[in-house]
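This report concerns only the one structure given below.
The other protein chains are all here in position, but one chain of the complex has been omitted.
And now, subunit A:
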């Protein structure tokens, strides 16, 4: 009996509008959203590590570079000057992200020293490798296109690859973009390498340009700098960086010209002006005949071409690392 009585009493008390009941009720009402918020924010950790995106055509050596930066070079026993292939790589199907650190206290010259001394002064960042196969480029481009400063590495992945939680839902501020090209393949004039590489670079630069033009308000983020990394300079057939630059510029001018004369895309109505508005469809400075990377400064995009190599004997990847380090 008494238990029922006490229950009854408690029930009655809870329905009587006394100050204590009201305050408890209020507390519950106010706390629930907060608790819910914590539950959800706990499942989606928000890391603010900046990120650097690796793009480029298939076979340029993006994945190879990523593994080099992550693992450091291994030296062959007989010849300590030549790093052995870091890890073998094959065509990538999904992007991948690794966390790296660049030290900030002393002028960094090599990633090797950074790897050894990942001290408190090190700055961490995410390096994101993307697949270069033409059918899989869309993810990388879609992300560059979004005007927000952040990218979500996991969304670069095809939807299936997102599993579990953790870092996959985190956002990250895009700080720089490295466009890797295979300088040895470019040297072969009869292959389609030059035109296909330039086409990808064209799409990347145009996307960045549009992103700049569409930025909203003054709070808008500054644009990302682009490093065109001429890879495989260890091969004697490879073009030197200066030539890679001029060849790409020439090819980009050609693409720009034919694109402006090309057919409309399906879905674009006739009325739409193709390239009229703020040079939306025209890469670089309007009215210039020969494209040069300098034109991109107008859109707050700094483009630099630096040569190097991932495997073999050559200038190595130190300069690229330095470039990245300066922009984190």
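The working rule: a residue touches a chain if its C-beta (ideal position, glycine included) is under 8 Å from a C-beta of that chain, and two chains touch if they have at least 3 such contacts; residues count from 1.
One rule holds in what follows: contacts and distances are computed from a predicted model.
The unshown chain of the complex is recorded in UniProt as "Signal recognition particle receptor subunit alpha homolog", chosen from "DNA-directed RNA polymerase", "2-methoxy-6-polyprenyl-1,4-benzoquinol methylase, mitochondrial", "NEDD8-activating enzyme E1 catalytic subunit" or "Signal recognition particle receptor subunit alpha homolog". Within the complete assembly, A:91 is the residue of A:23, A:91 or A:237 that touches the hidden chain.
Only one residue from A:123, A:259 or A:322 touches the chain missing from this view: A:259. Where subunit A meets the omitted chain, the residues involved are 40, 43-44, 58-59, 63, 66-67, 70-72, 74, 76-78, 84-99, 126, 129, 131, 133-136, 138, 158-169, 189-190, 192, 195-196, 199, 254-255, 258-259, 261-268, 270.
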